[in-house]
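All protein chains but one are shown in place.
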Amino acid sequence: MDNLRKKAKELLESKTVDLVIGYENGTNGKARAVFIKDPEKTGKLIYDDRCKQNLAVYLNKHEVKHYGKIAIVAPLMVMRSVLVLVSECQLKPENIVVLGIGEDGSLLDFPSLEVVEKYIAKIPLGNPEPDQVIIDKLNAMSMEQRREFWQNELERCFKCYACRAACPMCYCLRCTVECNQPQWISAPAHPLGNLEWHQLRTMHLTGRCVSCGDCGRACPLNIPIHLLTMQQAEEAFHMFGVRAGTSQKADSALSTYKPDDKENFIL
Amino acid sequence: MEQFEPKLVAFVCNWCTYAGADLTGTSRIKYATNVRIIRFPCTGRIDFMLISKAFANGADGVIVSGCHPNDCHYTSGNFHARRRWMSFNAMLTFMGIDPERIIFSWVSAAEGAKWADIVNQSVEKIRKIGPFTEYQKLVQSGIEEENFNG
Amino acid sequence: MKLGIYPGCSLTGSARDYNESVFAIAEACDIQLEQVPDWNCCGATAAHNMNKELSLALPARILAQAEKVGMTDIVIPCAACYSRLMVTQHELNNDPVLKNRVSEIIEMDFKGTTAILNVVQMIDKYVTPVLKDKIVKNFSHKVACYYGCLMVRPYKVLQYDQHEDPQGMDNVIRLLGGTAIDWGYKVECCGAGLTMSKTEIVGMLSGKIVKDATRRGAQAIIVACPMCHSNLDMRRPAINEYTKEKMDIPVLYITDAIGMALGIDEKKLGLQRHFVPVKMAEYIPPVPEPKKPKAKEPINNL
Amino acid sequence: MSRIGVFVCHCGENISATVDVAKVADDSSRLPGVVHSVDYKYMCSDPGQTLVKEAIKEHNLTGVVVAACSPRMHEPTFRKACATAGLNPYLSEMANVREHCSWVHDKGEQTTQKAFDVVRAMISKVSNNGALEPIKVPVTKRALVVGGGVAGIQAALDIANCGHQVILVERSPSIGGHMAQLSETFPTLDCSQCILTPRMVEVAQHPNITLYTYSEIESVDGFIGNFKVKIRKRARNLDEDLCTGCGLCTTKCPQKKIPSEFEQGLGFRPAIYTPFPQAVPNKPVIDHDNCTYYKSGKCKVCEIVCPTKAIRFEQEDTILDVEIGAIVLATGFDIKRSDFFPEYGKGKYKDVIDGLQFERLASASGPTQGMIRRPSDGQIPKKIVFIACAGSRDPAKGIEYCSKICCMYTAKHAMLYKHKVHDGEAHVFYMDIRAGGKMYEEFVRRAIVEDHVNYTRGRVSTIYELDGKLIVKGADTLLGAQAVEIEADMVVLATAGIANDGSEELAQKMHVSYDEHKFFAEAHPKLKPVETNTGGIFLAGACQTTRDIPDSVSMASGAAVKVAALFSSDLLTREPIVARVNRIPGPSHSTCVGCFMCQPVCPYQAIEREEIKDRAGNVIKSLARINEGLCQGCGTCVALCRSKSIDLLGYTDNQMHSEVLSVLEEAFV
Partner (left out) sequence: MSSASNHEIHVDNSLSGLILKHTEVPVQKCYQCGKCSAGCPVVNEMDYPPSLLLRMLQTGTPEMEEKVLRSYSIWLCLSCEQCISRCPMEIDIPKMMDYLRQVSYKKKMVNPKAKDIVRFHKAFLDSIKNTGRLYEIGLTLDFKLRSMNLMQDLTTAPSMIAKGKLGLFPEMIKGTKHMAKIFAKTTGLKSEDEK
């Protein structure tokens, strides 16, 4: 943690960056995001198990984009999000400094995003253990049981779109749900509209989700919607060999193909 | 009881399957009447949301068909489409919606007979599975709620 | 002008002469060389042959020591040490996990921001600009500049000079008024890593180098590495055994050549410590003759 | 509110035998927006079409649905009918009730219901249609062939012999390309110039071919059938009509020691020169960089000696504007030069030469009259080392692919050397011998067995010079990677074949895609090897990948046929079915967020990056833009776009959505 604070201070003092995004102690013993411009305030920075939020979501916010160069405290999911955003032209590599956090919580020094790529290449990627356990359980159920599970869960959704706001990849200027010519998604929060919305969200994140789980955490009704995109992330890897957020190049699952992609259902 | 007549729509590409279905016609090969064909320039144009929309509006099954791999009129549209379908299928499976109601196939402009087979098999399959009541129930409850809301 | 220096073990012992000449020319050019505090051995070939982590930790400690006192630029006269420190800095900067692990081993902060210069880079940067006014006597000799392995390789890490045909020292010699020959063994290995354990192989490898330079009429071999120097200079018995004749070409450090041109006392440069006596006649390159039409039918006649 | 007319065709009895056409027409008439609905025996007949035309005028229709056969059959017919009646042709749609309905189903209620459903869906779609202007273009029956090597020559001759005009543009002062430089050709060892020069002369004399040498493509606009090309004709400083090609100027020019490009630097040329004696056209050019007059303002010897007073010092480059219907790219390839390889001396050693230089040494018309001599001292080398794969199959420094032609020409070189220097030793270092081709393997065997060329399997690590010899350090991997050292008099590198200099730039001008090695990309690796993804532009020869003479010539003939096929009709109609990225007022300018994930999806490189700038010129937003000239209308980008910022004209989201909803409106009975 000292290293992190020291490094952040150095970066701000030397004007290498204009803003540091990190975590600080919030109320009720929780960690929350903090935006630091003053090098003297870097002492606020913390990193521990409570720091779960994917800070990359702020990188695309209007208020943040105005700062030139930004340093971001980046556990694995944030690193991956940064790479996704770079590959999708939403972030310029020269405008970001990654203050990497290793699996053991230590500060990792990344002189460039290439080194981040190398680091990620060495780490086994996948969904967080507890989530994958639930996904496996769901996959073990019958089709009917799964349908009931999701119907019961999704029924409760009242379309607050907190999931969308929490996701670093949901940065569109106009979401498809706001499209009414044609009306792709039924507007009210009824079972059909909910199902359509979550299908849309899941498909749009296929090959782009970095399994941070923030959508699920953001849901005020605790609907485990993060499982949908996480399952798709695994599928994209198994079907196409692609993991989101491993490279700065645009090679996302659905914008590329291999002539010999293997499926077993096309007649 | 009267036999259940499923409603199917077919999303096909202009260059292979649509032409293949034309050939079925010129060859006078008969098939079931339960399918309505919708023409797209390429399978790459088919938005997965349209498949969902078809189910929401009463389709019991959807056929999606285009050029065989490497035969795409636009070189790679069908390859991109294939990835989307693979992902869409995986998602539906995980959500408990059996993707067996969506029949994917490659039918070339020369495969008139294959088209008839695909249609007949699909209709029989959906007839066996029965009407897509789960989905239609969602629509019903949607309508009720909408009415209730105003 | 202040500059950090990492001498490395050889320069305190078998290559004391190199140390002396480096410091002598630095003094003559107003460069104050300051040693990295409490430096240790870089581990050399032995460490990376036997233990990867050790081979990174030892150089990392040196760099961390330099960082600790705020040295931003250090010169490393020994090519082997230069290579080890450069490789370490490169590897650790490209692998943050390893960097943390090594920081933990050496129990010191390691940033990896030091600018590392080899001796020729130091000369280019600080000596060449002031050289012209200071030369008292041209270094009028025909010499073969020998770069060896570790100053130019691995190129991907070092990014120094043209690795198959480097010109750094050749250019310095030309500036001093000397003649640098083109030859075949500029970047071949002298056998450094095996100097103690496989003397006969070193004799063969160094012998080939000495022989080629001699054959092409070089009056001296110029080096920038204590390993190269000790092999080419001290291993003469083994070399002579390989070449089957007595080779008496002297081996000079590039700093010796500069020192001689600057008129620095030979003792101060440590030339008396060389095994092969440093004696060279003056060499005046022939003026190129005006081209006569060739008797034989030339190839380029359209 | 739309005013739609529905026209149901009986197609004789083809439709009406199984579909109750009257009912379909009647039911349709009650649908919202439909103001007119009829059925008729033959809609496609003249009276049938008249029905449509009159209804359009009478009812002021905004949309037409013809329920008849497949649109692949008669869509153009009815669109034309609509157009003549003043209705935009893209406001008409066809409901396929024959191939997809009456012919495949028995008579019955279901069949009629299906027909009606399809008609209803098309009514729904057509009310969302927008007026579009078809891209209808005449084909300019004039071809442009870029590059005058053997492939370009072959393509030009083939097209010209089909009776079409051809413009052949060549960058250097003469056509002939690399083939003109070769000594003899494998596997027959016939003289390259002997077989090529008659073709070159034929090009010059062909009434249908206009030849522009010393010229380059300045710019290309337009699209298939209608390219507008600017050709920069560089100043030869010569009145070409007056010049007789006597060559007096070239012999009198005082500048004689300029390295000749044609001789690969092994010979010299004057400042006013023709590249080689058989050049076509046989008219010199003045090389401004080396001409005494252009450098110092004095000399003009050529002007003085010219018997026809043809020299024009004040002449300037001219830009020609030409209209072209189809383009054949035949710009060929190049090789890496011997100064590329640091471990082989980086050009330091004069006697380390490349394969093309060896061709010139072996050529009877070359600088040594066909004697193999060392460039350094003119001696006849007694030992030559040939190094294959110099830069090829070398991802680290060269290129990763196999250059394909080197195995064969190296065998040829070694063979020619042995034929010319009987007591000479020829050593070849190779990695694999790739001799697939008619009589190729036999040729290589002959070199080894009959001509005693010494083949060693291994790569050469380094070369250095010692006492006038080149020490070549290699290894013999078949002897357990034993080190091999050869003292050679000369070394010939079979350097990698690479894309021609400037090919990337040319590809960008042409909007043709190219691979990572800057070779032009074919539209399909197997089924469209001579087409590019840009309509009307074809490929011939080594500009697509390195290839030998027979392959280049066959490909050129293939491209010529494609051009002739395109020229066989007068009119080319392109549908305005193209994608478009939406535009809205600032500050957003578009709902496109600029993720550019659509870019890799487009097979036609039609998606461009547009930068929106503020008044100070700062980029405030990057967003996608579709180049409508390149877009072929597949719509793959449309379905990919998450924010629905791209739409496909003719198949818009609105159209497809309403068609799907409408077709499912009623039960299928």
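To keep things simple, chains are lettered A, B, C and D as they appear, and every chain counts its residues starting from 1.
Just so we're on the same page, a contact is a pair of C-beta atoms (placed from the backbone, for glycine too) under 8 Å apart; a residue touches a chain by one contact, two chains touch by 3 or more.
As the structure is a computational prediction, the values presented were derived from the model and not from experiment.
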Check the options D:K382, D:K397, D:H452 or D:R609 and report the residue that touches the missing chain. D:K397
With respect to the chain omitted from the figure, which of D:R337, D:K473 or D:R583 is a touching residue? D:K473
Consider the whole complex, including the chain that is not shown, and state which of C:V136, C:M196 or C:I284 touches that chain. C:M196
Extract the touching residues of chain C with respect to the undisplayed chain. 9-10, 12-17, 38-41, 43-55, 57-58, 61, 104-107, 148-150, 153-155, 163-164, 187-189, 191-194, 196-199, 201, 205, 234, 237, 272-273, 275
Pick out the residues on chain D that sit against the missing chain. 343, 389, 393-398, 431, 457-462, 473-477, 480-484
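Note that in this section only the chains that are shown with their structure count from here on.
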Pair joined by the larger number of C-beta contacts - A-B, C-D: A-B
How many angstrom lie between the centres of chain A and chain C, each centre taken as the mean Cα position? 51
State, to the nearest whole Å, the distance from the C-alpha centre of chain B to the C-alpha centre of chain D. 38
Multi-partner residues in chain A (2 or more other chains touched) are 176, 184, 254-256
Chain A partner, complex, touching residues on chain D are 588, 591-601, 622, 640, 642-645, 653-654, 657-658
Mind pulling up the chain B residues that touch chain D in the complex? 5-7, 9, 14, 18-19, 21-26, 28-31, 33-34, 36-42, 44-48, 50, 53-54, 57-59, 70, 73-77, 80-81, 84, 116
Can you tell me which positions in chain C touch chain A when the two form their complex? 93-97, 99-100, 109, 111-112
